[in-house]
Every structure is written in C-alpha cells, then in structure tokens.
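Note that one protein chain is taken out, while the other chains of the complex remain in position.
Letters are used for the chains, namely A and B, taken in the order the chains are written, and counting of residues starts over at 1 for each.
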Amino acid sequence: MTMTVSLQQIADLVSGQLFGDPQTTVSGVSSIAEAGPGDLVFAESRRHVHEAESSAAAAVLTRHEPESGAKPAVVVSDPRTAFAAVLEWFAPKITGEPGVDPTARVHESAQLGENVSIGYNTFVGADVQIGAGVVILPFCYIGDGVRIGENTVINPHVTIYPTCRIGSRVIIHSGAVIGADGFGFNQVEGTHQKIPHIGSVLIHDDVEIGANVTIDRSRTGSTEIGEGTKIDNLVHVAHNVKVGRNCIIVAQVGISGSVVVGDNVILAGQAGVKDHVTIGDGAQVAARAGIIADVSKGSRIAGFPARSYGDQMRIWASLPNLPKLIKQVQALESRVNELQAQLAIGEASCYSEERVAE
Amino acid sequence: MTMTVSLQQIADLVSGQLFGDPQTTVSGVSSIAEAGPGDLVFAESRRHVHEAESSAAAAVLTRHEPESGAKPAVVVSDPRTAFAAVLEWFAPKITGEPGVDPTARVHESAQLGENVSIGYNTFVGADVQIGAGVVILPFCYIGDGVRIGENTVINPHVTIYPTCRIGSRVIIHSGAVIGADGFGFNQVEGTHQKIPHIGSVLIHDDVEIGANVTIDRSRTGSTEIGEGTKIDNLVHVAHNVKVGRNCIIVAQVGISGSVVVGDNVILAGQAGVKDHVTIGDGAQVAARAGIIADVSKGSRIAGFPARSYGDQMRIWASLPNLPKLIKQVQALESRVNELQAQLAIGEASCYSEERVAE
Partner (left out) sequence: MTMTVSLQQIADLVSGQLFGDPQTTVSGVSSIAEAGPGDLVFAESRRHVHEAESSAAAAVLTRHEPESGAKPAVVVSDPRTAFAAVLEWFAPKITGEPGVDPTARVHESAQLGENVSIGYNTFVGADVQIGAGVVILPFCYIGDGVRIGENTVINPHVTIYPTCRIGSRVIIHSGAVIGADGFGFNQVEGTHQKIPHIGSVLIHDDVEIGANVTIDRSRTGSTEIGEGTKIDNLVHVAHNVKVGRNCIIVAQVGISGSVVVGDNVILAGQAGVKDHVTIGDGAQVAARAGIIADVSKGSRIAGFPARSYGDQMRIWASLPNLPKLIKQVQALESRVNELQAQLAIGEASCYSEERVAE
C-alpha cells in the first residue's frame, strides 16, 4: 500500500521551488504534530516552518523560503492548491466499479450524472439526482428524492432518508444515518404523540461525515451542515440544527435540537450542547464540555456546565484542595472560637486587673 | 413536501368546533415551544392554551373553549384521538411497496400477515412471524424466530438478532441493532470467557427506537422496553435492563446491565446509569447526569455522581467561588494568626502595663 516518491517529483507536481536534496524520499503526508520519518508536512506560517524543521518529517511544503535549510523544502505561491494535489496523490483511491452494478436497484426516474458508480446491492429511490463522478459503495440506501452533488463518495451501509440533499465532494462513512426523524413528541394524556418531521437534511460541499454518525431531519426546513465541516464518528446532530462552515466536530459529540453552531467552531470529543443554544464563530469547546448557554464568538470554553477555559482550569486546579479546605475551615472556626473566648477572658482580666490596680 | 390545509378542513377531520377564521392556513404541526407561523399546536391544559396563544402558531387544538379568542382554535372532547388524526394526516407516508420484493430472502417457514411489505434485499429468517401492515424497508436482517406485531415500521439497515420480539406500531430507525449479545464475561486465569446470552429482547407496542441504537439481549429472560417509550439516536441499553412505559430516553444515553427504569421516566441526553440501579416512576434525570445509586419516584436529579437537582444546582453555583475561597481561607488563616499574636502581645502588654501601673 505504501507509495514512495522523491521530493523532486513533488516539486514537479506542484511546480514548486526545491530546497535541499531532490532525492529526499517521501512516503506519506502528515500533520506536523504527528510527523514521522518519510513524511511531508505542510507549514502555513513561519512559526509552522520552525516547528516542521524540528519535527521528524522528511520535508516541508510551504510558501516561505527556508531560513535555516534544516529540512528539505518545496516552496510554492499557492500552498492550498499544492497541498491538495499532494494529498490527492497519496490518498488511497476509492475503488467503485464504473456504472451501475447489476444487483443494484435504481429507480427508473433517478437521474445519474457521468461516471457515476453504483455498487453491489445499492438502492436508489425515485426522483433521485446524482451528480457526475459520484461513487456509492455497496449496501447504501438512497431514499426517494435525494440529491447528491458531484464527486461525492458514500461508503458501504450508509442510509440517506428521502429528500435529503448532499453536496459535492462530500465523504460519508459507513453506518451513517442521514435524515431519520427528529426526536419530537407532544405529550397527550401521558402518552407521547409523534410530531411529524417533514423537513430534511442539507449537507453542503466538502463535508466529511464519520462512521455511525446520525443527523436527524428537521421538523420543517432543513437540518444543515455547512461547507467544509468535518464530523468524526458516532456524533449525533439533532433536528433543526444549523452547523456553520469549516467546523471540526470530534467523536461522540451530541448536539441537541435547534442549536446554531457558527463557522470555524471546534467541538472536541464527547462534548454536548443543550437545545436552542447558539455557539459563535470560531469558538473552541473543550472535550467533554457540556454547553447549556450561548457561547460568544471566539471564546474558549470547557467543563460542565461549561465556563470560560480559564475559569474552568482554575476550578479544576482548586478542586483537589477542597477536602483539605473543609478541614482548614473547621480548624479556623475552632481557633476563632478560642480567640473569641480568650479575648473575652483577656478583656475581663484586663478590666479586673484594672480594678485591682485602681 | 409541504402540505397546506385550512383550519376548517382540520375541524372537519376531527369533528371539532371551530373558533376564529375557518380559512386560517395550517401547514404543519408543532410543539408549543417550537411553533412557527402556519403551525397547529396542541394545548392540553388551560395554561398550555395561554402559552399557545402567545406563540407564533397559526391555531390551537384543545379541549378548552378559548377565552381570549387571540388565536383560531379547534375544540374537541377527545384531544388525544383528534391530535393523533391530525398528526397522521401531516406525517410523511412510509413508502413500502406492497408484498415481498423479489430480491428479499424470506424463509419458507416465516408467516406474514396481510399487507406486509418486505423491501429490496431484506432477510427474514426461519419461523419469523410478522403481523398485518408491517413495513420492512431494504437491507433489514430479521433473525430466526423473531416476532413482530402489526403496523410496525422498520427502516433500512436494521438488525434484529434471532428470537427478539417487537410489538405493534413500533418504529425502528436505520442502523439500530436489537439483540446483540450482552457484554458479560467470566475471568478465568486472566482471560475473559464469554457468558452465553440465551435470553432475548422484548420491545412493547408504540415504542420508537432511534438510529444506531443498540439494545442487547439478556442472559436469560428478556431485556425489555415498555409500551410507548421513545428512544433517541445512539442510545445503549445493556443486557437484562427493564425500561418502563412512556419513558423518554434522549440521544447518547447509556444504561448498564440489569438497570430497572420505571414508567414515565425522562433520561436526558448523554446521561449514564450504573448497573443494577433502579430508577423510580416519573423520575427526571438531567442531561449528562451519571447515576450510581437508586433514584426515588418523581425525583429530579442531575450531575455526576447524580444528586437532587437543587443540591446539584447549589454545587454548580458555588464552584466558581472555589478558587477565591481558597485564597479567602488562606487570608483568614493569616489574619487569625495575626490576631492570635496580637492577642498574646496585647495580653502580655496589658499585664506588663498593669505591672507598670502597679
């Protein structure tokens, strides 16, 4: 599975300027934090270049000319496009057979774009529209009226309920369920009557959805995941939620109904968000945080109930002192009692000695 | 997908008395809390009627004649039946084709009731019994000996292990796994030997089970979900658990082995329950609560380890003061030390001055 190229080949691919040994061997791509020997890393800023140079990486892709020459580098003017090209080069290719597998059930009213691959035993319902280059792997259920953009990849065992809309270049991993009914009931004489959810789910372009994720359909309108947002495994997104662009939602996060998440928000693992809360753009929510109130733009919060990161850190740092503190306060109370008693005696004796002295 | 009716049509449907403009347009049904323009809401009590009248809803369905006339209303004597009829009218219809799809594998010993729909590529094992009007969508696995009541809907990609029993009017969402082995092992010389789970799962009538939920089979007897209970996505119910009637179990809750949950219990999102705990009827467990001991009937609990809601609120309100409190106590200790020193000096000087005065 491993592919090995020279740094010269990468420089050629991205039309970049090469610094250092052109024969440097590159066998993978990594973040700077996780780089090992053989990895090419991308360094956005000069600070990242310095970090990259002290990492185990084989070489750096950047727009900044190297100062130290500590590490071979390829310098380009448009690193975003260049890095994407390198990633695509190294990425494992999804092996969908071209065309519609004979075992697949594709409704006659479905419209398929060019070079669509519909895998073994996949179901495509009525009035579905699938864009060019889409790959749908085995055992997927694409409900009636679903629309899928171009070059989207849907892994085995994905369920997309009717009328959901999926953008272009989206990746959906196995077991994800898009568009199940929102969890809404009206209590009538002690029983729970199901509220119809006639809305849908709208997944914008360049989203990635992890394995066994659930994103519920809205009551009306759409539950929405913004462009470029990446969702890890086993995340729950409830009905009517609006998630913005380029968010990172880590595994096992739960987002309750009607929550609004801004752009560029990070929700770390196992965090939870109460219904109807708004999280501002660029907010960073720590792992396992429980959010019960609106979060302002750019803030960093942690804990449950969630507070500013700094306040929460101070609380966490203080907690181990609590058992001792209780004893300290008890001891202080005793001492104050004694002092009070002494003071009473002292004053009394002072007066009485006065009297003696008189 | 949107359907629009007049309030007159709704009054006709439920044989109700109409107050206000009969041409009022209704395009959906909502809870009062989430109502938007065009929504019909159900108001159980007079208090709910008042709330509904100050909501954005288009009209109210209730048994109480309107006092203010602030909102068009339909009044009925049996609101439960009426509301169910309206909900059914608005609910999206599940589009199972009648009959058994030619690609489905239905064992010859399986018994199917009238108007059963078995979808594309669905597996129905030996000795399965399926009641009238049941819809099983594509890619479901119905293991040997499973029994399903009437008018139950099973969405795509549901797995029901052998011998589980499912009631009538149950809805199971995609990816749910009913009846996998309970997680039980016996440690023998450092290895974990699997305990056989020869029990089953019993889902009573009118239960709804969310996407990617897991409900494990019991060791013997049945893991049980009571009538009318609604389970949200990604919930885990372990072996031998007994859940009562009309409970609400919100997303990502985890219920450990042999827990007993009473009737009308609410377990809010991401809560967890320790094994062998009993939760009394009507208890309300807050989001993210971790329950480690029995919960009494009707109580409201929160936090981890879970406490009464009031106690937990006081702790949460107090926590931000903890870092300051530690400093306060340190300052107090210093002051008490000083006071003690002063008192000693004061007394000494008092005595000494006495002596001087003598």
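Observations on the structure shown:
Rule of thumb we're sticking to: a residue touches a chain if its C-beta (ideal position, glycine included) is under 8 Å from a C-beta of that chain, and two chains touch if they have at least 3 such contacts.
None of these values were measured; they are calculated from a predicted model.
Touch with the chain omitted from the figure is made, among B:137, B:203, B:234 or B:301, by B:234. Even with one chain removed from view, subunit B keeps its contact list with that chain: residues 103, 105, 121, 123, 139, 141, 144, 157, 159, 161-163, 175, 177, 180-181, 183-198, 200, 212, 214, 216, 219-220, 234, 236, 238, 240, 252, 254, 256-258, 270, 272, 274, 290, 304-305, 307, 311, 314-315, 317-319, 321-322, 325, 328-329, 332, 335-336, 339, 342-343, 346, 349-350, 353-354, 356-357. Think of the hidden chain as still there; on subunit A it touches residues 1-3, 27-31, 34, 36, 42, 44, 79-80, 83-84, 87, 90-92, 95, 103, 120-121, 137-139, 155-157, 171, 173-175, 206, 208, 210-212, 228, 230, 232-234, 246, 248, 250-252, 264, 269-270, 287-288, 316, 319-320, 322-323, 325-326, 329, 332-333, 336, 339-340, 343, 346-347, 350-351, 354, 357-358.
Operating definition for what follows: only the chains that are shown with their structure count from here on.
With centres taken as mean Cα positions, subunit B sits 25 Å from subunit A.
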